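Removed: one protein chain of the complex. Kept in place: all other protein chains.
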Amino acid sequence: MNISDISSQINTQVLGSVLTIKFNRPDKMNSFTFEMYRALTKILNEIEDDDDVRVVVLSGSGGNFSAGNDIKDFVSVVEENGMDRGHDAPAFVDTLREFSKPVVAAVEGFAVGIGATLLLYCDLVYASQDAQFRTPFTHLGLCPEAAASHILPRIMGRARAGEWLLLGDIIPADQAMRDGVVTRVCDDPLAMAQEKAMFLSKMSPKAVADTKRLMSSQNEILRKAFDEEMIKFAECLETEEARAAFKSFLER
Amino acid sequence: MNISDISSQINTQVLGSVLTIKFNRPDKMNSFTFEMYRALTKILNEIEDDDDVRVVVLSGSGGNFSAGNDIKDFVSVVEENGMDRGHDAPAFVDTLREFSKPVVAAVEGFAVGIGATLLLYCDLVYASQDAQFRTPFTHLGLCPEAAASHILPRIMGRARAGEWLLLGDIIPADQAMRDGVVTRVCDDPLAMAQEKAMFLSKMSPKAVADTKRLMSSQNEILRKAFDEEMIKFAECLETEEARAAFKSFLER
Partner (left out) sequence: MNISDISSQINTQVLGSVLTIKFNRPDKMNSFTFEMYRALTKILNEIEDDDDVRVVVLSGSGGNFSAGNDIKDFVSVVEENGMDRGHDAPAFVDTLREFSKPVVAAVEGFAVGIGATLLLYCDLVYASQDAQFRTPFTHLGLCPEAAASHILPRIMGRARAGEWLLLGDIIPADQAMRDGVVTRVCDDPLAMAQEKAMFLSKMSPKAVADTKRLMSSQNEILRKAFDEEMIKFAECLETEEARAAFKSFLER
């Protein structure tokens, strides 16, 4: 496989046994298109059984991690194809959740929506001091996804999770670390992520895989929580409030 | 309904779609009487299906949130009526737990006993710098209630929860935020709570309700944990140590 051919919206680079995947739509703050979801899913599936890749680094480009779903792409695809194609996004989250090798994220700038919730499935998250996290689902008339509604209240307490999921506030990097979403705040998150990934890639693959699997023992619960969210999410998408929010967003 | 008529120990105020409920026994640090539990339960039940109220703010008065159970009232009522009437307190917690609209708490001064544990069922908790949190059940010969024994070790770790529930220490506001019980420490928690409540009240009611429900997915587990606590709580009430602690408290 030449994974660099999968999509121009994704850059990949292999160094040793570490694969770095960069979201490559810097002019759109790396917001995710369906093409990107499918490309990311395909890459993770391809390397699942590839012994040459032991650790994955996820990064943005152009100073941001990801602004989340590309709403223009989302609306046009779902209007044309229905929610069947909309399932490309949850399929990526499902694949990331079940992926057996360590995933290390490097976050600069904005990590919004699914650009923030996917971090809940990363094993290490390094963020720059100016990184900003945001899950503004209610602002769009929507509910959380990726089991964020299950995970966040449990790791940080309901009172803190309310700031993320109900208010949709911007959470600075230091607070995101205190809330347990970020491993560490540092000057150069990509360099740090790649250094730690390289370190993990040289350890016993079985020890690392077993550790990750044991730490993921609630995956089945998270899958169910995500399924429940998706039922409500689809309902919310049909509301006037969500339609108005999307329309207003696209007219900006 | 004119909810302001329910009890003189509770003040209510409606602004837009936000109902502010103030515990109104400032000379008793707003400690809860059975009358207050029943009034609070009644208000929450009344507004559950009232579309004019979208968000609730809970606040104390006179510089404190609540000193918890009014022990004098508790002892006199339970001695006269048995634990059946004692169930007014857990009934309030049950109603708060199942309440479908966002609840925002504003905490100044003391939040003690059930005045602290009820915060675990609030969606946002704003506290002043001088707010003090305390769950001194063991000091009274009692065990925790409101599923605090289940929630606290999970969100803050067992070692930190021991300081709350075994030692019954005073927890300052900054620490309570780090422990995940407080959303944010601020200068004027009531103004902040009302501002955030107003903000939430203008969002899509379905998106907000679905988000809250998804975030409350462990309610059934919490109900069972609370039931188990109440069995032990009733047993503890019968011990000499609890009787002596209550007597000593009342003689202060």
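By written order: A and B. Residues from 1 in each chain.
Heads up, the rule we're going with is that a contact is a pair of C-beta atoms (placed from the backbone, for glycine too) under 8 Å apart; a residue touches a chain by one contact, two chains touch by 3 or more.
These figures come from a predicted structure and were not determined experimentally.
> Which of these, A:142, A:159, A:182 or A:230, touches the one chain of the complex that we don't see?
The single option touching the absent chain is A:182.
> Given that one chain is not shown, which residue among A:122, A:230 or A:245 touches it?
Final answer for the missing-chain contact: A:122.
> Looking at B:38, B:72 or B:154, which makes contact with the chain not pictured?
Considering the complete complex, B:154 is the one touching the chain left out.
> Of the residues in chain A, which ones touch the absent chain?
Missing-chain contacts on chain A: residues 102, 119-125, 154-156, 177-184, 196, 199-200, 203-204, 206-208, 210-215, 217-218.
> In the whole complex, what residues of chain B lie against the chain that is missing from view?
137-144, 149-150, 152-163, 165-167, 178, 225, 228-229, 232, 235-236, 239, 241-242, 245
Rule of thumb we're sticking to: only the chains that are shown with their structure count from here on.
> Please report how many Å separate the Cα centroid of chain A from that of chain B, as a whole number.
Taking the mean C-alpha position of each chain, the two centres sit 35 Å apart.
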